[in-house]
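Every protein chain except one is present and positioned as in the full complex.
The block that comes next holds chain A.
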Amino acid sequence: MARLARTNKRRIFHADGAWAYGFIAVALLVYAMFTAYPVVSAFFISFQEYKPLGSVYVGLDNYKNTFGESLFWKSIRNTIVYTALTVPISLLISFAIAILILPFKKRLQTAFKAIYYLPAVASGVAMSVVWLWIYDPLPSGLMNRLLDVFGIPNQNWLGSSATSMFSLVLMAWLSSHGTSIIIYLAALLGIDNSYYEAADLDGASFFQKLWHIVLPFLKPTTLFLLVTGVIGSFQVFQNAYLMTGGGPDNATTMVGLLIFNNAFKYFEYGEAAAQSLVLALIIAIVSYFQFRFLGKDVEY
């Protein structure tokens, strides 16, 4: 009996399936070290006042401070505004560009995909430098010159509360659509031509085909891009950090930037960890509702 068990065990490990366990183990280990461990660690740190020479347990103080801090709520509001303005419009732009690219031949499609994906390859810092130049507040700035053509006085794009958030949103609208375009295009190419042919026979217009064929077929893709877009947008940090530093008057302070400042500027890792977990909870709730209301009839 024992011999039979040993033989079976040997078979499992000598079979090709063992390879899978080997590779999964590596991925699992990397995941455990670089994702699971930091999350669990953040959970414990959120109840501590972190110090390199020995942290102190402070109970729920970090959570109390977070919820009692007006800047935290302002940053949440800013993040929601930023997300609401950037994600849907960005999806719309990506979808429109994908539709425009679709009729081209494969080689031209690839060229357009590469062109639109290019900003994703460029460093975020380099992109920010370009946008800082575009938003130069003096009359010599590129955007201000453009306004001057229409007789509009020059704007203090990043230095005024009235325009700073819009400036970041505009930056998001006009860059980084590459991934969404590629995913949309792949989904569009997956729609069987017979649907369009049938619609043509029925004399359907472009918009009718769009409404009755394309949009229903792209619903899973749109849901995926929406959920990942909202998650990414809630975690936005780089643009605010590099372009405005969260100013003026915290008009562009996003939660991600607040967490960064607490952790790396003030060394308040406990409060930063608490805020990170609150942010994770908010993202989870938003994602749940997205799936619940938008993913009802989505099949995968």
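Please note the rule applied: a contact is a pair of C-beta atoms (placed from the backbone, for glycine too) under 8 Å apart; a residue touches a chain by one contact, two chains touch by 3 or more; residues count from 1.
Assume contacts and distances are computed from a predicted model.
Hidden chain, UniProt protein name from the list "Extracellular solute-binding protein", "Response regulatory domain-containing protein", "TldD protein" or "Cytochrome c oxidase assembly protein": "Extracellular solute-binding protein". Note on the undisplayed chain: of the listed residues A:Tyr82, A:Tyr116 or A:Trp157, the one touching it is A:Trp157.
The missing chain, though absent from the display, is touched by one residue of A:Val30, A:Ile152, A:Leu189 or A:Ala284; that residue is A:Val30.
Interface note for the absent chain: among A:Ser46, A:Asn62, A:Thr86 or A:Thr244, the touching residue is A:Thr244.
Although one chain is not shown, part of chain A still touches it, namely residues 13-14, 16, 18-19, 22-23, 25-26, 29-30, 33, 50-53, 71, 135-139, 154, 156-162, 244-250, 261, 264-267, 269.
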